[in-house]
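Below is one structure. I have some questions about it.
Let's turn to subunit A:
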Amino acid sequence: MLSENHAGGAFELKGRMATLTVLQVLTADIDELLKQLDGRLSQAPGFFTGMPLVIAPSASVALDAAGLQRLVDGLRARELVPVAAVDMPAEQAASAGLGWLRNFERPADGSATERGKSKSPAASTTRIVTTPVRSGQQIYAHGGDLVVTAPVSAGAELMADGHIHVYANLRGRALAGVQGDGNARIFCQSLNAELVAIAGHYQLSEQMDRGLQGGPVVIQLQGADLQLSAL
Partner candidate 1 sequence: MGFLDYFRSEKKTSASVAKERLQVIVARERSHRGGPDYLPALQEDILAVIRGYIDIEDDAVRVQVEREGNCEVLELNVILPDTD
Partner candidate 2 sequence: MARIIVVTSGKGGVGKTTTSAAFGAGLARAGHRTVVVDFDVGLRNLDLIMGCERRVVYDFVNVINGEANLNQALIRDKRTEGLSILPASQTRDKDALTFEGVQTVLEGLAKDHDYIVCDSPAGIERGAHLAMYFADEALIVTNPEVSSVRDSDRVLGLLASKTRRAEQDDEPIREHLVITRYAPERVGKGEMLSVEDVCEILSIDLLGVIPESTAVLNASNSGVPVILEEKTDAGQAYDDVVARFLGEAREHRFIDEKKGLFGRLFKG
């Protein structure tokens, strides 16, 4: 029982990172899906138990309310935890007892249709930064490219929906195409970055080609791999 002198608040909002696994539904045949799922689960029993899932029907799949409910029941029976759904009407998700998420970034695969494909970055808004970007600072160029003409310290983070250009020493992190544009590129005059990423695909400094470090480099996405090449 709380004493009257309890000075604490009733709740706290804490930022936490959690990995949500997405179950991409590629067929409306739920029985077939569950059968194949059983096959996967038997390969690693226990690994998937309690795993939170977001149900994401592929663009070409017409999943009706009954099908969704069968899927949710089937997942729960297998001790998986569907928590939310995406890419479907909110009411449909709610009727199956699921939370509803707005669409988040999809991997840059060719199977995405018009609805799933993100807009290409508008070249009209380019953000230019001319002062050093310090450790702990984060710069996000919404809807466009980012150009930095001063050093970027280790511990700093550059983000852009479009391309990132650093005409100086890049020691921090650079994430281009953060809304999912796989065509975004990173250009830098002197690569010493801790991490580079395009549309969610990343590479750490230790994975980068030694020969390129310290020099002018362009980074682009080929399929699911980052390609680094000398400028």
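Convention: a residue touches a chain if its C-beta (ideal position, glycine included) is under 8 Å from a C-beta of that chain, and two chains touch if they have at least 3 such contacts; residues count from 1.
Selection criteria: all candidates are chains of the complex that A comes from, given by their letters.
What you are looking at is a predicted structure, and each value in this text was computed from that prediction instead of being measured.
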Single touching candidate for subunit A, where 1 or 2 all sit in one complex: 2
Subunit A residues touching candidate 2 - in the complex, by the definition given at the top: 131-137, 150-151, 153-156, 171
